[in-house]
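Before any comments, here is the structure.
One protein chain is absent from this view; the other protein chains keep their places.
Note that the chains are named A, B and C in the order they appear, and that numbering of residues resets to 1 at the start of each chain.
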Amino acid sequence: MSDSHSSILSHQFETLDQQRASAEFGMWLFLVTEVLFFGGLFVSYAVYRYLYPVAFAESSQTLDMWLGCFNTFVLLTSSLTMALAVHAAEAGDKRKLIRFLLFTMFLGTVFLVIKGFEYHHKFEHHLVPGAHFEFEGPEKEHAQIFFFLYFVMTGIHGLHMIIGLGVLSVLILMAYNDRFSKEYFNPIHITGLYWHFVDIVWIFLYPFLYLIGHPK
Amino acid sequence: MSHDTAAPHSPLTITFYVKLYIGLLVLLLATVGASYLHLGPFNFAVAFTIAVIKALLVILYFMHVRFTEKLIWLTAGAGFLWLAYFLGLLFNDYLFRW
Amino acid sequence: MKNYLTQDISLKSWLLTKDHKRIALLYLISITFFFAIGGFAALCMRLELLTPGPDLLKAANYNKMFTLHGISMVFFFLIPSIPTVFGNFLIPIMIGARDLAFPRLNLASWYIYTLGALFALTAAILGGVDTGWTFYTPYSSTYSNTHVVLMATGIFVAGFSSIFTGLNFLVTIHKMRAPGMTWFRLPLFVWAHYATSIIMVLGTPVIAITLVLVGLERLFGVGIFDPRLGGDPLLFQHLFWFYSHPAVYIMILPGMGVISEIIPCFSRNRIFGYEFVAYSSIAIAILGFFVWGHHMFITGQSVYAGLVFSLLSFLVAIPSAIKAFTWTATLYKGRIYLRTPMIYALGFIGLFTIGGLTGLILASLATDIHFHDTYFVIAHFHYIMVGATMMAYLGALHFWWPKITGKLYPEFWGRISAVIVFLGFNMTFFPQFILGYLGMPRRYHVYPPEFQVLNIFSTAGATILGVGYLMPFVYLIWSLKYGPDAGNNPWGATGLEWKTVSPPITENFTQIPTVTEEAYDYHQEPMPDLPEEAM
Partner (left out) sequence: MSHECYEKREWPRGSPHNNMNIWNFPLLPESASTFAAHIDLILEFLLAITVFFSVAIGLAIIYFAVKYRHTREIDRVHSGKSMLWIEITWTVVPLIIVLFVFVWSSGVFYWTRKAPENALPMFVVAKQWMFKTQNLEGVREINSLHVPLNQPIRLSLISEDVIHGFSIPAFRVKQDILPGRYNMTWFQATKVGTYHLFCTAYCGDQHSRMVGTVTVMEPKDYEEWLAGGKSSAVTASEAGEQLFNKYGCITCHKANPGEGRCPTLHGLYGNSVKLVGGRTVIADEAYIRESILNPQAKIVAGYEPVMPSYQGQINEEGLLELLAYIKTLKVK
């Protein structure tokens, strides 16, 4: 084992390849748990959308589909910059790596800010489930279930974004301190997997929440 | 031990990533556009199909699953398969309640 | 040469250890603590049930007791028990690795478990929870006046410990096997943990999000389970059992793995049908996910769903039956030593068979009408979870005690306690089958007087069972100081863990072994004699 490896190869592994493959497999398993974690919500969503189709369509109309569309655009772009960051890491290009990671963080922040405005709008229009919930229309209670699911799903998605931003900032510090090289960039790769996964969740959330029924 | 290939590099180029990205944006516009059509129950089917295609593209290329070992295919598939099982068995109840 | 226990003995070195063997011991201490709490709660319940009337506990306190019993036993003892202690300790050694793939994550799992445990204990100390371990809505989300959110938080947190343990095992088993350790040379213990880990990874997240939803509904009065708001309380049951039924297999599969190690060793025989045992573990793990609705046959679930779930539940019986037959067949033409672990293992087969077959009665739709939510169900799942899993756990503790501590336990007392546990267990839970047939509902604090005699039998049995559990606790600790040295392989067993020193060194092997033979390479050869002082 060469000296350059001994600092990046953990004691329990034999080779760097074993270490890399383990990290990648581990991250994928974690993403599987995330699929099932969000899965509990998607399943609940499916049940109530089946039971209360009209209420879901009417509630969905109150969401701003263009804001949602723009946010999807922002997240897809951040996925691109994340993929490019991994690409830069593969090439061992530190400057590009840091730049793309910063880009990704910026786009993630934009997404959250827009989400914040949307939440604010819901508060102002009493569309937050609870005592002050107001909804024009016959099925107020069922609409409330829609908004409950909307807030939980987007809220937990947002929480994942915030965690992702935290991890990204750590990665930027590490990259700045020359912790990565052509041989070793596991953390970038598996964080990339995480970031893309969060993107995928949104790819489903957008049509499920914003695009039910027909825009008026 | 010093000659191990530490990191397999994906064969994708920056141009490919950008093309893929543009493709995803086109699909996004398609899903928005489709929501204006009155297709009845097929609205959901269309939106869902487009979402699945988008997700697949991200998984296969952005997440490099296209170029990794079988184990990762299996793992990634298992998560979604389980969710599908879950929904399928659950709707045995909701679809057939008296 | 220093072993993993003597490498560094400071408290800090224990609390920050990344050695899978030390983490296993940290878990051993934690789960023993929760076993004691759950056992205490069980004792209170059994004493209360000595008489039909309310004598020892008020109704509210009785309800808190069975909740405490269920939660500490299920979430904080049985689910982590064999995986986190024996799986943690043995999987890396069995496959010829220096540690798990992610040692820091492993330590983090223990801290996460401990954090969850602290939440749960806080909830218990502040006054407890009275929903039962099942947290059925809308009682848990709206009507109960107890610390549901705190307790649910504890279980939510501990769930991540379980997820990370399963993830760690899967990666380790896939990526860390020594040269020559092919899949079909793996000990069946490893196969069983592989199957268990699949369930942990695929199932646990669902209970986590479900508890979040219950917590939100309770805290903010809005949610998706409250029927007054258009919610469906049965959806909670679906989500809950999607995890909690497979969780039963999290509890039993590792036990099956243990038995598959002990039986060949003490009958000096190859396991009969290795591949069938291995595949049946995976089959159980996968089929186990598709049967959750058998907890809901009479709740108002659709009849069609009931039919599907009933059929699938019957099918799970097949791989379980294969295992029981296989273990029995392994004894054939062996050289059988009835040492303590073997007595536990044979007891396991018997109790598991009864528990499994009575499960058919509950999987069958028509009979389940009568038995649902009665003591028959209690008896059935205790035969599996206590009868089988606890026997396997104690068997494992005795079997690998020499490896873990380097000391032999007193064999005579071991055999006595194994027999006492077996008899006490049957006396506790067999009467409950009859009580269930008579119609006595579970979770009853007072009951009609004609049920009293059987309850007296059950309580008497529980006392004996309690003594049986206390004995190993005493003599195992005694053996730490006074037990004779075990040597590296007191049972003459195969498997890489017996080829290292006892106790193993920090990175398990001085040199990573190369495996050239299948598991269970026994040839009816005699077992080494135990030293005089170990009898």
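Please note the rule applied: a residue touches a chain if its C-beta (ideal position, glycine included) is under 8 Å from a C-beta of that chain, and two chains touch if they have at least 3 such contacts.
Just so it is clear, the model here is predicted, and its values are computed rather than measured.
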Checklist line | Listed residues C:Y143, C:W183 or C:F412, member touching the removed chain | finding: C:Y143
Next item on the list: Determine which one of C:P205, C:P233 or C:P402 touches the chain that has been left out.
Entry: C:P233
Margin query: In the whole complex, not just what's shown, which of C:G38, C:P187 or C:G306 touches the removed chain?
Written below: C:G306
Note to self: Going by the contact rule already stated, which one of C:A59, C:L219 or C:V467 would touch the omitted chain in the full complex?
What the structure shows: C:A59
Item checked: Touch residues of chain A, complete complex, unshown partner -> 52, 54, 138-139, 141-142
Next item on the list: For the chain that got dropped from the picture, name the residues of chain C it touches.
Entry: 53-54, 58-60, 63, 130-132, 134, 136, 138-139, 142-144, 227-228, 230, 233-234, 267-270, 272-274, 276, 297-300, 303, 306-307, 310-311, 314-315, 317-318, 321-322, 324-325, 328-329, 331-338, 346, 349-350, 353-354, 357-358, 360-361, 364-367, 369-370, 372-374, 434, 437-439, 441-454, 523-524, 526-527
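Following the convention adopted for this analysis, only the chains that are shown with their structure count from here on.
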Checklist line | Winner on C-beta contact pairs when A-B is weighed against A-C | finding: A-B
Item checked: Whole-Å gap between the CA centroids of chain A and chain C -> 35
Notebook entry, point to check: In whole angstrom, what separates the CA-based centres of chain A and chain B?
Noted result: 14
Next item on the list: Specify, in ascending order, the residues of chain C that touch 2 or more different other chains.
Entry: 174, 202, 206
Margin query: Can you pull out the residues of chain B that are in contact with at least two other chains?
Written below: 71, 78-79, 82, 86, 90, 94-95
Check: Where on chain B is chain C touching in the complex?
Finding: 71, 78-79, 82, 85-86, 89-90, 92-98
Check: Along chain A, where are the residues that touch chain C in the complex?
Finding: 10-14, 18, 21-22, 25-26, 29-30, 32-41, 43-44, 47-48, 51-52, 129-131, 133, 139, 141-142, 144-145, 148-149, 152
Note to self: Under the definition above, what is the set of chain C residues touching chain A in their complex?
What the structure shows: 92, 97-103, 163, 167-168, 170-171, 174-176, 201-206, 208-210, 212-213, 216, 220-224, 229-232, 235, 239, 507, 512
